[in-house]
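Complex shown without one protein chain; remaining protein chains in place.
Order of writing sets the chain letters: A and B. Residues in each chain are counted from 1.
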Amino acid sequence: MTRFLIRRLLNMIPLILGITFISFLAMSLVPGDFVSNLKLNPTITPEVIHQLEAQFGLDQPLMVRYFKWLWGVLHLNFGFSLQYRVSVTGLIASRAFNTIILSLSSMIFSWAIAIPIGIIVAVNQNSIWDRCLSFLAFFGMSVPSFFLAFLMMYLALKTGWFPIGGTFSPDYATLDPLSQIADRINHLILPVFVLGISGTAGLMRLMRSQILEIKNSEFVRTARAKGLSERVVIYKHVLRNALNPFVTMAGYSLGDLLGGAALVEAVMNLQGLGLLMLEAVRSLDIYLVMGSVLMGTILLLVGNLLADIALVAVDPRVDFSSVAAE
Amino acid sequence: MNVDGAMQANLQGAAVAARQTSGIAREWRLASRTVRFSAICLALFYLLAAASPFFASYDPTYQNREMPDCPPMSIHLNAPSDWSRGLFYTHPMHMNDPIARTFVADASRRLDIHLFTRGHLFTTDSEREPYFMLGSDGLGRDLYSRIVYGSRVSMCVGLIGVLITFSLGITIGALSGYIGGTVDFLIMRWSEIEMSLPSFYFLLALAAVIPSGMSTVATFFMIVAIMSFISWAGFARIIRGMASSVRSRPYVEAARALGASRWRIITRHIIPSVLGYAIVAATLSIPGFILGESALSLLGLGIQEPAASWGNLLAQAQDVQNLARYPWILIPGIFIFLAVMSFNFLGDHLRDRLDPATSA
Partner (left out) sequence: MPARLQMKAESWRKRILPAITCAIAVSSLAIFPGCRVNRPVNDHEKNQILYTAMASDPRTFNPILITDSTSGALTGDLFESLTRLNPVTTLPEAGLAEKWDIAPDSKAITFHLRHGVKWFDGRPVNARDVLFTLDVIYDPKVPNSIRPAITIDHQRIIAEAPDDYTVVMRLPKPFAPLLYSIGIPVMPAHILEPVWKAGNFNHTWGIDTPPDKLVGNGPYHMTHYAQSQLVRYDRNNDYWMKDEHGGQLPRLHGQTVTIVQDQNAEYLRYLSGQIDVYGPRTEEVSPLLDKVKNKELGITVQQIGIDTGSLFFTFNRNPRHYVKNGVTNPKLDWFTDLKFLQAMAHMMDKKSMIDLVFHQLAVPAVANISPENKIFHNPNLKDYDYDPKLAADMLEAAGYHLAKPGVRTDPKGNRLEFDLTTNTGTPERNEMCTIFKQDVESLGIKVNYRPLEFTTLVDKLDSSFDWDCVLIGFTGGIEPNDGANFYRSSGNLHLWNPNQPKPAAPWEAEIDTLLDQGASEMDPNRRAPYYWRIQQILHDQLPILETVRQQRYSSWKNSLENYQPKVWGLYKPEWMQFKAD
C-alpha cells in the first residue's frame, strides 16, 4: 500500500511538469501577449506597452519565463493575474467556492436521480418504464447543455419563478444568513438542473447496463438456482456489485469538480472558475491560466489515485499490484 | 475517462460479436422502432450533406436584404386545375416594420413553388422572391438552405474526428498493449499527459496559429484533426488494456508458438478482437464531436460566417432577444439534437447487438 502510494506520487511529478510545460508552450504559440489587449488604445503609447511588458516579465524568452514560474510555484508563489493584478491563488480560491458548490450540487442532483431510476429501469427491463425513461435519458444526453441553459434563462424571464442568471442577488450582502443561503439555492436551481440533466442521463444508462450485465452473470444465476427470491438476488448480489464503478467514478469526478462548466457559467453568468479560465485564456493572462491548469491537473491526478484506492477497497477482485500495473 | 468503467464492462462480448456477420435485412428486423428511426434520420442527414445543392432551395449565402428574420412561410396546395403551374404555392411576405422586423403575408398574391426545377428539390422562380420554408436569418438568408449546407460540416465533423481518433487509438493501443515494456510505459505516460491537458485552451492556441488565408471550413477541419490527434489517448488506453489481456489468451499463445510474426499477431488477432468494441465506442463518441462543434461555435471558435454549420446557426439563439422574437432560429438545434440522439440510439443498439451480456 505504502509502496504503491509512493510510486504513484512519484509518477505524478513528470506528469505535472509535462502538462505545465506543454500548456506554457501552447500559450506562447498564440501571437501577441496580454499587453496586446491595450495596443489599440490611442492613449497608450508603445513606450508604456514596453514598460508594462517588462513589468510583467513578458519580454523574456519562453524558457526563462517557464522556469521562473516553476521556481515560484516551488515556493508556493503562483504568480499574479495580469488582468486583475492580484495573486492567482486568491483569485482562484474566491471563484472556486462558487464552482465547487455548483458542481457538487449538480453531482448530487444527478446521482440522487440517476441511480434509483437506473435500478428501476434495469429491474423492469423492457417494460414501459424502461422504454420511457431510457428514451428520456437519451433526450437528456442529446440536448446541448448551453442550449438548455438559454432555454432556462428564457423560462426564468417569462415566468419569473427563478432569478435570471447570476450567483446571488445584488442585495446579497444585506440579507440575514438564512436568507443568504436561500438566495444562493434559488440561484442554483436552474444551473444545477442544466448541468445535472446530462450527467443524470449518462449515469442512468451506466447504472442500467451495469445491473443488466451482472444480472446475467454466472454468480447471479447460481444465486437464483439456489432458490433465492428475485428480490433478494437483485438487492443482495446485483446492486452491490453494480455500484462498484460508481465508487471509482466519484474519484474521477474530482477532476471535473473545478473544470468544465465554462459554457453554462458564461450563459448563466455564474461567477465560477470556468468563466475565469475562459476569460484568462482569451486575454492571454498567462499566470492565471497556468495556475488553473496546475490546479486542475493536480485534482485530476489525486482524483484518479483516490479512485484506484477506492476500487481496491470495494472490489475484492482488484488489488494494488493490478492497479499499479495500469 | 468516466465511461471507462462502462466500456470495460462490455469488452468481451463485443469481441465475440464483432465476428458475427449478418445481413442488413436481418439487422433491420432485429432493430427496434427507435433504432430504425435513428438509422433513417442519419441516412437522411448524410444524404442532405452529399447532395446539398439539390436539397437546398437557394444559395445558402445569398442575402435577401429586404427580408431579415422572416418567419417560416405557409405552404398551400394548388387546386388540381392549376397543377400545370406547380403543385404548391405560398403567399409572398414583406416586412411592414423594419425596426421590430414584423412581416405580413400578401394573401392576394400567389408565389408558385416548383418541384425538381433548376437542379433543386423545390424552389421559386427567383431568389429575390423566395420561399423560406424555415424562415430566414438576420441577413435574410434562407435558414433551410443553410441547414442543408450546414449538415456537411456537422455530419462530417464526427466522422473525421472519430476516424482519426480511432485509427490512432487502435494502432497505438494495440502496439502498446502487445509490446509492453518500456514502449508501453512511455506511451502510457504520454497519454496521461494528453488526457490531462485542458483541451479548450489548446484549441484557442491552435486556432490562432492557423494561417489566415485558409477558408473557414478548412480551418475548422484542421482544428478537428488536431483535436482528434490529441484526444486518442483515452481510447488507446482502453484498447491497450484489452490487447494485453488478449495477448495471454491461448489462441494468441498458440499463434506465437507457431512462429507468427508480431505484426501478424497484432493485425490478425489483437485488432480484430477489439474491433467490435471500437465500433460501438466510435458510434457513441460521434455525438461528442457534434456537440463540441456547437459549443465551439458558441464561443466563436468553430465554423465562422458566412459558412454554415448547425452549431453556428444555433449560436444566433445566444441572444435572448432573438430567441424570444425569432424562435425559428432554434430549428438547427432540433437537427443537432436529432443527429446526436440517433447516434446514441444506434450506438446503444450496436452495443446490445455486439454484446450478448447486456442484451435481453
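Just so we're on the same page, contacts are C-beta pairs under 8 Å (C-beta built on N, C-alpha and C of every residue); 3 or more make two chains touch, one makes a residue touch a chain.
Owing to the predicted nature of the structure, the values given are computational and were not obtained by experimental measurement.
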{"item": "Neighbouring shown chains of the undisplayed chain, as defined at the top", "value": "A, B"}
{"item": "Candidate in contact with the missing chain, chosen from A:24, A:78 or A:109", "value": "A:109"}
{"item": "Contact residue for the chain not shown (choose from B:52, B:171, B:245 or B:318)", "value": "B:318"}
{"item": "Per the touch definition above, residue among A:100, A:136, A:298 or A:314 touching the missing chain", "value": "A:314"}
{"item": "For chain A, residues in touch with the removed chain", "value": "30-34, 36-48, 51-52, 55, 83-86, 90-91, 94-95, 105, 108-109, 111-113, 115-116, 153, 156-157, 160-162, 164-176, 178-179, 182-183, 185-186, 188-189, 192-193, 232, 235-236, 239-240, 266-269, 271, 275, 282-284, 313-314, 316"}
{"item": "Interface with the unshown chain - residue positions in chain B", "value": "61-63, 65, 68, 98-101, 138-140, 204, 207-208, 212-216, 219, 300-301, 304-306, 318-322, 324-325"}
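Basically, only the chains that are shown with their structure count from here on.
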{"item": "Rounded Å distance between chain A and chain B, as computed from the means of their C-alpha atoms", "value": "25"}
{"item": "Of all residues in chain B, those that touch chain A in their complex", "value": "1-3, 5-6, 9-10, 34, 189, 192-193, 196-198, 200-202, 204-206, 208-209, 241, 287, 291, 294-295, 298-299, 314, 317-318, 320, 323-324, 333, 336-337, 340-341, 344-345, 348, 351, 357-358, 360"}
{"item": "Interface residues, chain A side, partner chain B - complex", "value": "11, 14-15, 18-19, 22-23, 26-27, 29-31, 125-126, 135, 138-139, 141-144, 146-147, 150, 153-154, 157, 202, 205-206, 209-210, 212-213, 216-217, 245, 248-249, 252-253, 255-256, 260, 262-263, 266-267, 277-278, 281-282, 289, 292-293, 296-297, 300-301, 326"}
